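One chain of protein is taken out of this complex; the other chains stay put.
Letters A and B mark the chains as written, and numbering starts fresh at 1 in each.
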Amino acid sequence: MLNITLEKRPSDSKLMSYLSPLFAILLTLLSGGLLFTALGQDPFHALYTFFVLPLTDVYGWTELGVKVAPLTLCAMGLMLCFKARIWNIGAEGQFILGGLGGGYIALELMDAEGFWVLPLVLFFGALSGLFWGALTALLKTRFGANEILTTIMLNYIALNWLLYGVHGPLKDPEGFNFPESAMFSDFATLPVLSDDYRLNISIFFALFAVAAIWALMSKTLLGFQISVLGEDKAAARFAGFKEERLTWFVLLACGALAGLAGVSEVTGSIGQLNPYISPGYGYAAIIVVFLGRMHPVGIVFASMLLALTYMGGEMAQMDLALPKSLTGLFQGMLLFYLLACDLLISYRIVRKPAARSIGSSSNSAQA
Amino acid sequence: MYLNKLTKLAMTAALAFGASLATAEDPLKVGFVYVGPTGDAGWSFGHDEGRKYIVEKFGDKIETNYVESVAEGADSERVIRQLAAKGHELIFTTSFGYMNPTLKVAKRFKKVKFEHATGYKRSKNVGTYFARAYQGRYLTGLIAGKMTKSNVIGYVGSFPIPEVIRGINAFTKGAMEANPNITVKVVWASTWYDPAKEREAAETLMLQGADVLTQHTDSAAVIQAAESKGNYAIGYHSDMSAYGEKAHLTSTIHNWGPLYAAKVQAVMDGTWKSEDLWPGIAEGVTDLAPLNDAIPADVKALVAKKKQAIKDGSMRVFDGPIFDQSGKEVIGAGATMDDAALKNFNWYVKGVEGKLPKS
């Protein structure tokens, strides 16, 4: 075996908790460089194309924002759940329901005018997502069904419900029977920040969510309870924190946030309901939460990084003829390295102490 | 003195260079956006073959770029926009879901010409195009009608949109003409491309007695399914015989090359205009893959005869009389369905079993 071993630190290293993501990014870049070289590309040019080129104009930055908004909204909701160790894999379904529910209202209000239309549509979107989260909470608290599995099933059901909607009742009557709804009216469209770009006010929703949840988690009793529930269930119970209520809260909140992300997407960049309203934001947001170490600021940066990987993948395809699956590769690598480097927060690498000295502290429990 | 000579040389060189820039033609940049991988032997493969056709035809005069597997949805707008921003003057967006993103980008890049496949919305610089695949399907229907022994023919459908319904109807019309005793069963796979689902749909049809299959989905799974059970199948998009030598009777294929060439030429000549182009067999854009030798000579002759008739315009696939499933004559003898009716096709003709799903 190697001559090194892991030794538990007396307390978690704060330094490492900041350095670990940086190490992970560096390792990912290194691996990426090697990969590109193996593919016959100049590694620096390829890495530049992937990570830097998308951001070399204003359009690139606004597009980053277009992706960061839904990612961050979903990730903030997931952060609440994961902090409580409720493994909600269902942000995707909650996102879709949000789009579906909000979109439905938008279609019903097609002829309505007034500034009240959009807020109503957004509210219904959030409510629909909340409903989907509520289902999960019900299944978990009432029936003890494992949320990882139920949320995954609900994701598929949500998608099929969307497909049913756009193929059937919500189809555009003037649309030659294609599976999409009519375009929403201007009153049900999110205002953009500038006419030249797609970036709309949903980015503010995201930032507001970051601030609000940050305050919730760090300043309120509720936030404290959620943290304790996640870290030590027994202690939480002992302290009288109501596990069921907290479970409901985090799932409803996440559902609402993901739903808001979904309705923002359909009233913003897309402008209608169609079968492809989510490119997998609900799943990508899970990565964002871990990459962002379950901290609001970290999550914002992680959203930006992840959004960049999507755009980089497109650039690499366009400019270097590299396959689209690169994006998933990089994202997976990033998460792997982060998980590996995270170990260094609680453990440090030391040389194995000499084996034969009497009274040495090394004993049998190296597995 | 040295410097003078050097300067003179430099200036001459600069002038010559500038002159050469002015006279040399910058190649026309043509961009393509594909919804799937070019290797899929299906829809995107066909478009890329079209791209290769124009590369060969126009040589140095054009430069082509493509982006594949671009998911339909909000992200596609960015890809289309990037292509426009990178100087492409003609961009083909080859899937329905790109319709609204294409229009949005076209609004911003008014000098770029866009061609959107299978869509119905146009603007000053956005045209639409598709192929009359239904003509090919009609011909394959003739073959299916003649080759079936169980008189049950299976159709693996993707989604119940007019394009697919039109194909089912054309196919069934051909099959009924060849063999009035047949019935066509449709199973909706609810996907354009998912080999496992397509296979399951094919197997479902076969276990209900279908011995000839066809598809409006994009993979070769249906051919494989037919081959494994000793049945026949008719593919789509490309010659899929590699997936089932015995089973593959033929496929309806698209030949985008000539269409793309015409559009490139129009841009070069400055005569491009936004239109709804819908060519078919007559223009060489729709065709059949080589017919399997198992097909008897008289059937091949029939197909050739009908193909010629479509080509020279003496017959149209949806000439009357056409009956609906209840037997009512919807189009009378002597009448024909016009393009508008074809684009809105939302009912089944006689011979198709089952009801059209409304969702």
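Keep this in mind: a residue touches a chain if its C-beta (ideal position, glycine included) is under 8 Å from a C-beta of that chain, and two chains touch if they have at least 3 such contacts.
As a working rule, contacts and distances are computed from a predicted model.
Student: Between "ABC transporter, permease protein", "Phosphonate C-P lyase system protein PhnH", "Biopolymer transport protein ExbD/TolR" or "biotin carboxylase", which matches the UniProt record of the unshown chain?
Tutor: Matching "ABC transporter, permease protein", "Phosphonate C-P lyase system protein PhnH", "Biopolymer transport protein ExbD/TolR" or "biotin carboxylase" to the record, the invisible chain is "ABC transporter, permease protein".
Student: Which candidate, A:55, A:134, A:163 or A:182, sits in contact with the chain we can't see?
Tutor: Per the contact definition at the top, the residue touching the missing chain is A:163.
Student: Across the whole complex, list the residues on subunit A that are touched by the chain not included here.
Tutor: 5-8, 87, 139, 143-146, 148-150, 152-154, 156-157, 160-161, 163-164, 167-168, 283, 286-287, 290, 323-333, 335-336, 339-340, 342-343, 365-367
Student: For subunit B, enumerate the residues touching the unshown chain of the complex.
Tutor: Where subunit B meets the chain not shown: residues 37, 39-42, 45, 69, 185-190, 193-201, 203-205, 207-208, 219-221, 224, 228, 242-243, 353-355, 357-359.
Note that in this section only the chains that are shown with their structure count from here on.
Student: Quick one: report the Å distance separating subunit A from subunit B, using the average Cα coordinate of each chain.
Tutor: About 37 Å, centre to centre.
Student: Flag every residue of subunit B that touches subunit A in the complex, lowest number first.
Tutor: These residues of subunit B touch subunit A: 65, 67-75, 77-79, 81-83, 85-86, 96-97, 100, 108, 120, 159-162, 190, 343-344, 346, 357-359.
Student: Taking the complex as given, what residues does subunit A use to touch subunit B?
Tutor: Counting only subunit A, the residues touching subunit B are 59, 63, 66, 163-165, 167-169, 175-179, 183, 196, 198, 265, 269-272, 274-279, 310-311, 314-315, 317-318, 323-324.
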